[in-house]
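Just one protein chain is left out here, and the rest sit where they should.
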Amino acid sequence: MNFDSFGEFLAMGGHGFYVWWSYLLTAVVVSWILVWPLWRRRRFFEEQRGRLRRADALGQQTEVESNAPET
Amino acid sequence: MTAPLASEPSLWVLFRGQLRRDLKLAFGQPSELANPLAFFVVVITLFPLGVSPEPGVLSGMAPGVLWIAALLATLLGLEALFRRDRDDGTLEQMVLRAQPLYLPVVARMLAHWMVTGLPLTLLAPLLGGMLNLAPEARLPLMLGLALGTPVLVLLGGVGAALTVGLRTGGVLLALLVLPLFVPVLILGVSAAELASSGLDPAGPLLWLAAGASFAITAVPFAIAAALRIGVETG
Amino acid sequence: MTAPLASEPSLWVLFRGQLRRDLKLAFGQPSELANPLAFFVVVITLFPLGVSPEPGVLSGMAPGVLWIAALLATLLGLEALFRRDRDDGTLEQMVLRAQPLYLPVVARMLAHWMVTGLPLTLLAPLLGGMLNLAPEARLPLMLGLALGTPVLVLLGGVGAALTVGLRTGGVLLALLVLPLFVPVLILGVSAAELASSGLDPAGPLLWLAAGASFAITAVPFAIAAALRIGVETG
Amino acid sequence: MKYIFDRLRWPDGLRRLWHRMGSPRWFYETTGPWVPWLAAAAALLIGVGTVWGLAYAPPDYLQGDSFRIIYIHVPAAYLAQAGYILMAICGVVLLVWRMKLADMVMATVAPIGAAFTFLALATGSIWGKPTWGTYWIWDARITSVLILLFLYLGIMGLRRAIERPEAAGRACAILAIVGVINIPIIKYSVDWWMTLHQPATFSVTSAPAMPPIMWLPLLLNVLGFNLLFAVSVIQGTRTEVLLRERRTRWVTDLCRQERA
Amino acid sequence: MSEPVLDISGLRCERDDRELFAGFDLHIGPAEAVQLRGPNGAGKTTLLRCIAGMHPEYEGRIELLGAPVAGERLLFVGHRPGISGLLSAADNLRWHLDLAGWRGADSVVTAALTRVGLTGYDDVPCQQLSAGQQRRVALARLALPTAEVPLWLLDEPFTALDEAGLKLVSGLMADRLAGGGAILFTTHQPAPELPGLSTRWIGAAA
Partner (left out) sequence: MSEPVLDISGLRCERDDRELFAGFDLHIGPAEAVQLRGPNGAGKTTLLRCIAGMHPEYEGRIELLGAPVAGERLLFVGHRPGISGLLSAADNLRWHLDLAGWRGADSVVTAALTRVGLTGYDDVPCQQLSAGQQRRVALARLALPTAEVPLWLLDEPFTALDEAGLKLVSGLMADRLAGGGAILFTTHQPAPELPGLSTRWIGAAA
C-alpha cells in the first residue's frame, strides 16, 4: 500500500481531483458501453413479445421469411 | 378546439408551422443535433494545423478564427436554403398562400441560425479555450456571435433567395454574400480584441445589436421579395 | 464519320462528353470564369480583416490561409456535386450506362477542380503577395496547391457521393470530409513554410505528389461505388 | 482480392469455418456462452490492475500521483485506434465477401470505439492540467486522436442518416476504408508537423522507463480493457443480429422462448 | 348567369417572343369546372400560373370574385407537387394547414390521407412512396379544410394516378363543385365525369 490513510488516498498527493475525475468518467463510459446493448436487447424482446401477442390475438401466422438464406 | 375555417388565420400557427417543418428537415433525429457542434470543432482544428499550434499565436487569432468559422458555416447551407423548396414546388405554395410571407421567412432564417449561429455561440467558450483565448474576451466574443450570426444568416438569406432559380449556385452566391458579411466580421472581432486588451467592448457590441435589430425587422422583407421573383421564373 | 454502333464504345468520348457537360454547367458563359477568381480574392480579404492586418503576422499565416481557402472552396460546391444529378435522374443514367463509371467520375472531379483548385493555384502568387508571403515560398506554395487540391476534390467527392441521397447534407458532409483533408493541409502548408525559412520543401511536395497520384488512381473507384449505393436508394 | 482468396487452397475445415462465420445465427449461438467468461476475466483483470495502480504502485518521480491516470488513459487510447482498424477490416470483408455479419460488427464497433476515443481524450486532457498546466494543447498525438474521434462521428452520422441498412453498411464500409488509409497518414503528418513546431517539451512519447511495479498493472489493465471491448462488441453484435434478423424463423422462435 | 368566380378577359401572353394566347376570355361560375385542353407547349400551365399570380408578364384582366387574385383565395396544384420528399405525408399536409394559419386538430390530416387512399402511409417520408402515392399526397391537399376556397387550379392532377386514384380525386373535385367552388384544370387524359364540366381549347397550333 502506497498511501498511509484513506484521506491521503483520496487526496492523491494533491491531484485527487484529476485522478478521480478520470476514473469516474471511465466508470460512466464503460458502464454505458456495457449496459447499452443489453438495454437494446431487452427492448427488442419486449417489442417482439408485443408483436407476437398481437399476432396471436389476431389468430394469424406471424410473417416469417420462410426461405431466408442463412448467410 | 377545431376552429371554424372562417376564423381569422393565425399568424402564430403560420410561424410555428414553418419553424417546426424546417427544424424537422434539419434534425431528423435528436442525435443529429451533435453534427453542427462537431462541425465547429473540426473547423477550428484546421487553424492550429494550418497556421500554427503555438498557444501565443492561437490566442491572438482566436476571435478571427471563430468568426471565420461562423461565416463558413453560414455559407455552407446557404445554397440549399431555398433551392430544394423551389425544386419540389413547396416554395411556390409558400409564396402563394403564406399571408404575410414575412413570417415563414423569419422562421426559415431562425431555423438556419439554429443550425449555424446558435451552436457556434454556445460552443464559443469551449472553442475559445482550445485556442487559448484570453478569458476576459470570452463573454464579448459570445455576445458578439449571438448578435452577429443572425445578421450573417439574414444577409446570406437574401443572397440565397436572389440566386434560387439560377444555374450558377455556390460560387456566385458566396461572392454576393461575403462582402456583405465584412462589417459584422469586423465588429465582432474588434469586440473580442478590445476585451482581451482590457478595454471596453461595448462600442462594437452596441453597433452589432443595432445592426441585428435592424436586420431582423427589415431584411426578411427583402428575402420575401426576392423569393417572389424566384418563383415567378419557373 | 458516323461510326457504326457495333464499334467498340470510345472511352475518350465518354470522358470528354462528361467533362464538356460539367464545364457547361459550371460556366454557362465565359464571363463566369471570373467568379471563382473573385471568390478567392474575397476570401483572402477576410483574414486580414478578421485576424490581423499586420504584414509580419500575415506573412506567417499566408500559406495556412491560402490552404484553408482551398478547403473552403472545395467544401462549398461539394453538396451540389451529385445532388442535382440525382434529383433529375441523370446520375441514374450515368451509373447504368457509363462503362466504366470510373471515367465520368474522373471527369466530374476534374471539372470541380477546375472551378476550385485550379483558379486558386493560378492566383496563389497574387494572393500570396497580398498576404506578404515570402517570395521564395511562392513556387512551393503553388506546387503544393497544384498537387494537393486534386486530392481535396477527390476526397470531397467521396463524401459527396456517400451523402448524395440524404436529408442531412451540408454539415454531415463537411464533418465526413474535413478530417480527411488534414494531411493535405499539413503537407501543403509545411512545404511553403520550409521554403520561407530557407529550407528545402522537396519532402512534403514529394509526399503530396505521391498522395495525388494514389488518390487519382484509387479514389474514383470509391466514388463510383458510393454513387452506385446512392442511386440504389431512389 | 476475393479472386486470390478464393483460388488459394485453404484446408477444407478453414473454408467451412469461414462460411459458417458468415452466418449471424451461428455467431449468435456460438458466442452466447462466451460472454460471462469473458466478462468475468475482464472484471478480474481490470479490478486487480486498477486497485494495484491506484493504491499500490509508487508515485511517479516527476508527476506524482497524477500519473495514475495512465492506467485508464493508455488502454483507452489503444482501443480507440484498434477499434477503427477493426471497423475497416469489417468494411473490407463486407465489400468483398458481402458478409452481413461484418456489417453488424462494424455497426457495433463504431459507438464503442468512439466512446474509447472520447475517454482517451478526456482522461488525457484532464491529465494535461496538472502536468502541462492546461487542459488543451495542440500536440501531435492529441490532435490526431481528436481527428480520429471525428472519423468515428462521421461514420456514426452516416449510418444514422441512411435509411436502408444494406446501403448504410456499404457506405460506412467505403468511408471506413478511406479513413483507415488516412489514419497512419494523419498520424505521421501531424506527428511530424506539430513536433516541428513543438520541441520535446510536451512530448508524450518520452515516458520514463518504468519499473515493473508501475507497468505490470498497466499491462493488466490493457488486457482487461481489451476483454471488456470484446465483451461489449460481442454483446452489441448479438443484439444487432437479433434486430436485423427479426423476421427470420429462428429469431421469432427465440422470442417465443423468451416469452415462455 | 350568376356572378363568375373567375373572370378573364382579353388575356395575352407571350414567352420567348412567341405569342401563346391573345384575346383570351374565360368565365367560370360557381359549381363549374373547365378542362383546359391543348397540345404540349400550348400555354396551359402558363395560363394557370398567370391566374395564380406567378407569371406577371401578361396583358389583360384577371379577376377572382370581382377582385384581383389573392393567393389565399385559390388552391394551386402544379406540375411540381409542393410536397417535400424528406418529410412524411402527415408533416407535409400539416405544413399546408399551417401555411394558411389554420388552427385546428391534426385529425383532419389523417382524414385527408384516408380520402386519397393512403391510410397507414402517413409517417413514411414521401421520397419512399411510389410516384402515384406521392401524387396522392399532393392531392390530399384538396381534402383539407383549407381547400374550401373559391377556385381550384389543377395542372394535370391525374398524372401517375391509377384508376382508383382517379376516382378518388374526381370525387374530391365533384364535392368541391357541389360546395359551390370553381375548378380550372388541365389533363391530356380523358377527363372524368363531373357535373357542370366544359372543355376549353387553347392555342391549337403548337
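Couple of notes before you dig in:
In this document, chain identifiers A, B, C, D and E correspond to the written order of the chains, with residue numbering beginning at 1 in each.
Here, a residue touches a chain if its C-beta (ideal position, glycine included) is under 8 Å from a C-beta of that chain, and two chains touch if they have at least 3 such contacts.
Keep in mind the model is a prediction, meaning the values are calculated, not measured.
Across E:Gln133, E:Thr146 or E:Ser170, the single residue that touches the chain missing here is E:Gln133.
Remark: the omitted chain is touched by one listed residue; of C:Gly77, C:Pro104, C:Gly128 or C:Pro220 this is C:Pro104. Residues of subunit C in touch with the missing chain: 1-3, 5, 7-11, 13-14, 16-18, 20-21, 24-25, 28, 84-85, 87-90, 92-99, 104, 231-232, 234. For subunit E, the residues touching the absent chain in the complete assembly are 16, 38-42, 44-45, 79, 124, 128-133, 135-136, 156, 159-165, 188-189.
Here, only the chains that are shown with their structure count from here on.
The set of chains touching subunit A and also touching subunit E is empty. Between subunit B and subunit C, the least number of touching-chain steps is 1.
Most remote chain with respect to subunit A, judged by CA-atom centres, is E. One finds 57 Å separating the Cα centroids of subunit D and subunit E. Taking each chain's centre as the mean of its C-alpha atoms, subunit B lies 37 Å from subunit D. Centre-to-centre separation of subunit C and subunit E, using mean CA positions: 45 Å. Annotation for subunit B: residues 25, 28, 32, 35, 38, 42, 45, 49, 52, 87 touch two or more other chains.
The set of subunit E residues touching two or more other chains comprises 86.
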